[in-house]
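Shown next, in structure tokens, is the structure this report addresses.
All protein chains of the complex are present and in place, except for one that has been dropped.
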Amino acid sequence: MRKTNSPKKKTSVTVVHSLQEYEDRQISGSLEEVDAIIEEALGGTEDLSVRKFLIFGQHRAIMYGFSHMVNHVMINEAIMRPLMQPPYHLQGRSIPVEELADVLLQETLYHDDVSKENNVAALLRALLGGESVIVVEGLGEALLVGSRNIDKRGIEQPATEQVIRGPREGFIESLDTNLSLIRYRLQSAELRVEMRDIGRRTKSKVAVCYMEGITDPKLVEELDRRLDQIDIDGVLDSGYLEQFIEDHKWSPFPQVQYTERPDKIVANLLEGRLAIMVDGSPLALVVPTVFNQFYQTVEDYTERFLLMSAIRLARLVALVFSLVFPSLYVAIISFNPELIPTEFAVAVAGGRAGVPFPAVVEVLIMEVSMEVLREATIRLPQQVGGALSIVGVLVIGQAAVSAGFASPITVVIIALTTIGSFATPAYNAALALRLLRFPLIIMAGVFGLYGIMIGLIVIVNHLLSLKSFGVPYLSPFVPGDYNGLKDLLIRGPLGKMKRRPAFLNPQDTTKLAGTDDESGESEKGLPPLETTRPSPS
Amino acid sequence: MDRRGLLARLRLLAAALLLTPLLSGCWDRLEIDERAVVLGVSIDEATEGDERESEISHVKGSLPPPKHGLVKVGVQIALPGRIPLGPGEGGGGTDPSQTLWVIHVVGHSIDDAFMNLQQQVSSKLFFGHLRIIAVSEAVARKGMENINDYFRRNSEVRRMAWLMVTKGKASSLMTAAPKLERIPTLFLMSTLDNSIRMGKFPKDFIGIYWSNSSKKGQEGFLPYVILKDEQNVEISGLAYFRSEKMVGSTKPMEVAGYLGLKGVNPAGYRAVVMLDEDDPDSAVMTNVTHRQSKIKLSLKDGMPHFHIQVELEANLEEKLSEHLAINDPSVIQQIERKQSETSVKFYQNIIKQTQAKGSDIFGFGEQIRSKKPAYWSREIGTKEKWQEMYKETTFDVEVVVKIRRIGMKAT
Partner (left out) sequence: MGNTNERPITMLQTATILVSTLIGVGVLPLPLFAVRAADSAAPFVTMLGIGFASISLLLLTWLGIRFPKETIFEYSNRIIGKWLGTVGTLLVILFFAILTSLAAREFGEVVVTSVLKSTPVEVTVIVMLVLAAISTRKPLTLFAYMHNFYFPWLLVPVVLISILSLNNAEIVNLQPIIWSHPQKVFIGTLTIAALFQGSFVITVIIPSMRKPQKAMRASIIGILIAGGLYLVIVSASVGVFGAEEIKKLLWPTLELAKATSLPANVLERLDAAFLAVWVTAVFTTLLSSYFLTLYALKQLFKMQDHRVFSFILLPFVFFMAMLPQNVTHLYGVIEDVGRIGLVITTAYPAVLALLAFVRKKRGESDG
């Protein structure tokens, strides 16, 4: 926190207090000393396995490892066996302690991920991260063995962002897998991944991805700056980070997008955005975010443009509906019934005749009970959930009407609104609009249509003042950008969208070959991509 | 940091304080079911027996009532809850006494009458859905100033409502019970709206009537309706006005004359054409489908002269006897010629009729004002002057009839 402006290193800047005192200590080569240090630092926690043994029958050694995080088979086969029973070519050779480190590394261990380390703090950190540490009597350096093995679930369909046409893979909790999913789609030399640890105690691994040569370097700098400032003891999900790097904490609108789709991340990287991933979270963050991202889906681009433009418009209508529909209803029923056709108005009056509350109260009650119902449906076990939602909607709605609690039209309005809010692909944006619906209903109850407009103006002014990493939130609509408009309300044909969004200030503006662009030359000589497959970890 | 936080909190508090008065607000919230939705209004002269009026907007002595004579106002209020939501349900709409409430009150002016009414009805009267205002001929002949002023001033009243003059009592229109619609007023309204669509009546909403009667060179007119025995309503012509007073009414067929002279489309009147005056078998019926009129204005001896050219396209609908051969083009020509001749007479009659009363419902004066502004401002200038001059204006009418189709029958 205090040393925010210090030159950045790839290792973490924030340090857990308990490890800080070991920062400058080296191990000396005495097993007893190391044992004491580990005892002192970890306090004899019982899931730490301490294995004492003799290397080649001569050198005393201890291997430390958290037994539940370590791959025992690998340790046994690739580490313990060669150490205890020297390989064929070493048999009979007596190895002095000075050479031992090199011999072990170069000739003995059958494992790809082994390194030397003498800093105590680093050793402890590695140990906590699931690696095994081998300390040898008389050796000034310990060996770190990458033995981490943590159970993870398989790659599944993204639960919240399903598509009909498009890839079926979603991120999982493991950062390594997630990175491999990205690199597999984006086999480009320009993809950069920067790693860091955040969380004083949890030391969560955080990866920042961007495209060199496309992403605005200022954005990368700004993100680094914001990540540096985070000093929290635990980062359990990318959502924690989101709340630290967003620009306006008091706004109901999300300024960072999250997704569990690797293809979406790749598309965003190619537009010049940055992706942030946290180990242990299946949701990646994307910055900078503008409002139109919240009603766009991957499918918009995989299906043909005419159809998807229409669907995107429908989604937009649903979004606006879910915000203003109940308040419009209140305003028209209680303030301006002259707007609706006479036959209908007379009939609506009939429907409302037995309801004891004013329309505002009626709508508010129904909205609140709808929110309760929705929340209940999410929390319920899946087997019960389906039954409850049907019971809830049908029975409660019908009962409310026949009990004279609500008019049938109110039930229709609330149902439409609720369904409309489900049509918004981004859950957090839908949440914001759901929340804002309530003040709008109250405004409508006080001032009618006039009140709704005042409320909407306040909301829009707020939206206009929002920025995500310096990018105005309503770009490309305001400030206007002709090229951006092709992908705003409708989705233009891919062949016509030749440029990356200008508001992201990309280094390389064109994304389609053959664009007559002044700055487009640089891209022609793009080197052929490397096709090495990343090793699965 | 702390100071800023405190300031922000103070600002939030100030905003919250500013918003609290809003909570005491809801000044205008009035639920739709708490409004007495007035669908129709009738205005009659009060008769002797009606004058049992309580003093609600005036007190004898201190706040004397205006000395205009009393009006009797009837309103048709939709009863919430009685008209079912959605189509079909219940089907009990046939008896309007169950869906509507008709109340009559007496007052010194329209507003006074409504105040008297409000005194008797708990819900607030709401005119946003007022569709029909029926005025009895007697009231219309006395003058419409008060009525026009009241409804124009009231922001709830729509300009698309219908104002009409009834022969006899207007209040009977409120209690009429046509069988086709749940709400009688809506039936009346759709009768008029449909007659526009079928070319039987000009667009003459209350707003258009107001605009027309405001114009210097034009007078307003209103539909003239009669309640028939079957509880249905017949549009039986135009009630035409001079300034704010009704001065006469036309026959139903003469509405076609107005429409023809104005060239209003679509057209929809049928006419009998007698090829031979003495031979009853020679009659055929034609249906006019398209009208077009050109009005040419010239000045003859310092007086305006209008040359009106009307072009009608018609279809032959029916003939009364077989011996007339329609497949002969010369016969068709003959029909065309005959209809042109009769039409000229017909049109001239209508113009004469309105000229006699000095009521230029066609807007000929507007033609002068717009085409010959110099002459207008020199010689006419005011509405009253034009009303006088209209009587002496000369017209000649030329009609061309073209028969296009004769239906599915070959002869």
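By letter and in written order, the chains are A and B; residue numbering begins at 1 in each of them.
FYI, a contact is a pair of C-beta atoms (placed from the backbone, for glycine too) under 8 Å apart; a residue touches a chain by one contact, two chains touch by 3 or more.
Treat the numbers as computed from the prediction; the structure is a model and nothing was measured.
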Chains shown that the absent chain touches, full complex: A, B
Residue among B:141, B:215, B:305 or B:391 touching the omitted chain: B:215
Given A:155, A:458 or A:512, the one touching the chain that is not displayed: A:458
Footprint left on chain B by the chain that the document does not show: 18, 21, 25, 27-28, 152, 155, 158-160, 203, 207-208, 210-212, 214-216, 363, 366-367, 369-371, 373
On chain A, residues whose C-beta touches the chain left out of the figure: 216, 218-219, 222, 335-336, 338-342, 447-450, 452-454, 457-458, 460-461, 464-465, 469-472, 474, 477-480, 503, 505
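Everything below uses one rule, namely that only the chains that are shown with their structure count from here on.
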Whole-Å separation of chain centres (CA-atom averages), chain A against chain B: 66
Interfacial residue positions of chain B with respect to chain A in the complex: 22-23, 25-26, 28-33, 35, 37, 39, 78, 80-86, 126, 128-129, 131, 156, 158, 183, 186
Touch list for chain A against partner chain B, complex: 333-338, 342-343, 345-355, 358-360, 408-409, 445-448
